[in-house]
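For this depiction, one protein chain was excluded, whereas all remaining protein chains were kept in their positions.
Note that the chains are named A and B in the order they appear, and that numbering of residues resets to 1 at the start of each chain.
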Amino acid sequence: MSTFIITTLNGVSYAFILFLLAAGFSLTFGVMGVLNLAHGALFVLGAYFGLAVVSQLDTLWLGIVVAAAGTGLVGLGIYYFFLRHLYGKIPEQAVLTIGLGYAFANIILWVWGPFAKMGMTPSAFTGVVRVGTLAFPIYRLVIIGIGLLVLVVLWWMQDRTRVGAIIRAGMDNKEMTRSLGINYGVVSTLVFLFGAALAGFAGIMGTPILGAYPSMGDGLLLLTLMVVVVGGTGFIQGTMLGALVIGLLDTFGKTYVPSVALFTSYAIFVAVLLVRPSGLIGRKVF
Amino acid sequence: MAALLEVSGLSVHFGGLAAVKDVSFTIEEGERLGMIGPNGAGKTTLFNLLTGQLKPSGGHVVFKGQDITHKPVYVRTQLGIARSFQITSLFPNETVLTSALIALQGTRGGRYRVWGVFTRDKGLRAAAQELLESIDLWHKRHEVVSSLAYGEQRKLEMGFGLASGPELLLLDEPSCGLTPSESADITERIRALGKKITVLMIAHDMDLVFGVAERIILLHFGEISCEGTCDEIRANQTVKDIYMGSHKASTAGG
Partner (left out) sequence: MATPMRPAGFLVGRLTRKAVAAPVPAERGGATALLKAWLPAIVILALLLALPGIVPSYIQSLVTKMMIFALFGVSMNILWGYGGIPTFGHAAYFGFGGYVCGILIIQAGISNFWVNLLLVIVFTALLGAGLGIPAFRVYGVGASDNPIYFLLVTLAFGELLVRVAISARALTGGSTGLAGIPYPDLGIPGITINSHSFYFLVLGILTVCLILVYRLVNSHYGYALRGIHDNERRMQALGYNTWLYKYTSYIIAGAFGGVAGCLFAYFGGVMVPGNMGMAMTDIVFLIVILGSASVYFGPVIGAVAVVGIEYLASVYVPDRWPLIMGTIIVIAIMVIPKGVGVLLLDLWRRVFRGSAA
């Protein structure tokens, strides 16, 4: 029974890391229709930027800020110089951003070397919480808390703010929003910047649990895609649901049936594709 | 004798809106049926239901005695229903000749052949010549479709509908955007199709409708409002109210 509780909490905290990872992608892809396959690489960049600050200046908070701001800037560059000119050309966006992703990974390798870095849990959050015989790392609870916060903020932005409404409207009819005097270009740029910054934020936040090494990007991108496909695009709730499904399945799989652990999440991925291609909670596209 | 096409209780909903509501009618073999109605009445939606681009939420479509309500688009074409689209839907990057070859091959055996050179298929080339000559585009056969004039593209669009060798041809606004002389030309071509091909035609151009159709259906808000011969429709007051009044608005809009 205690294994079950621990596994569930582990699964949920892992799910929230996946959520933070996928949320940025869900924003830019599901909301804007822009494909940024360098997303995994941005996560890794954020991790490295943050860790660089932490190791030099020994302050996590500044590390987080630098991670988010740094990747936000990189994202801004990607959008401004490249993606902006490739509007609607999805395969070109895909190829270009994959290429950028590899370039970034190689730069990280060049600058910081091939060895994995361990994330440093901030001293305030080390240690465990004890409930009866169970011990649960505080940091994982922090991740859950922060993840929930981000979820709430994004959900609110999606449903209740003017920006959210503009983006949703623009998704359906770009010309119309432009003719209404809204500068869709600026909004797009800002959304993309935000999505990239979120990836970097997720990166540094995830380091105590996932670590950081230059070739992480591929696996992370795969996870992002699975979360987004399973959960559906267009709604942040979908991303959360997808993250929960993949995260829990993966964790339970690894704990209880380690020999087929890998396949539990893949199986659900293929199953969703066959049965509900639009995702569990997605805009009905198929 | 059973009708060629029997539509009963056909409906489709988008969200809460019923785009087509409980539509029923029949078409006899060799008939020419015109469908008119104001913009947004659901005419093209009805076509999409008949050809299978759209799945209905209720009702049946029976063609030659077979229930085709849920059959995929290509199966219906193989059974003998073909269509032309209101917004020209051709192969912009191919030549006229190649387009015709591809269009004709669709309902012929051999379309999965992986040997032989497609463009040298003698039987197809002969059929293509016949088709293109009949719509007066043979002399343009090496032009790329995207470089054709709009009127020529509309003719090719209709040609595509004929290429499948259909028994029932659905024409969606065949004279859309054409000059009066081009429209008259199209009218003649449709009349010249003879009794072998049954025609169901959507049109806004009343000259075209009265020139071609024997019977007319008026669609309004997704429902059949009136039905009758040309003279009956011409005299019908409801038609005048619903359609002719907004007809002025729609021609102004183009």
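Note that contacts are C-beta pairs under 8 Å (C-beta built on N, C-alpha and C of every residue); 3 or more make two chains touch, one makes a residue touch a chain.
Since the model is a prediction, treat every value here as computed from it, not as a measurement.
If you put the hidden chain back, the residue from A:229, A:243 or A:281 that touches it is A:229.
Summary of contacts with the chain left out: across B:66, B:119, B:179 or B:229, the touching residue is B:119. The hidden chain makes contact, of the residues B:24, B:39, B:66 or B:147, with B:147.
Looking at chain B, the residues touching the absent chain are 51, 53, 72-74, 77-78, 82-83, 85, 89-95, 98, 101-103, 105-107, 110-119, 121, 142, 144, 146-147, 160, 163-164.
In the full complex, chain A contacts the hidden chain through residues 29, 33, 35, 37, 82, 85-86, 88, 90-92, 94-96, 98-107, 109-110, 218-219, 221-222, 225-226, 228-229, 262, 266, 269-270, 273-274, 277, 285-286.
To be clear about the criterion, only the chains that are shown with their structure count from here on.
Chain A and chain B have CA centres that are 49 Å apart.
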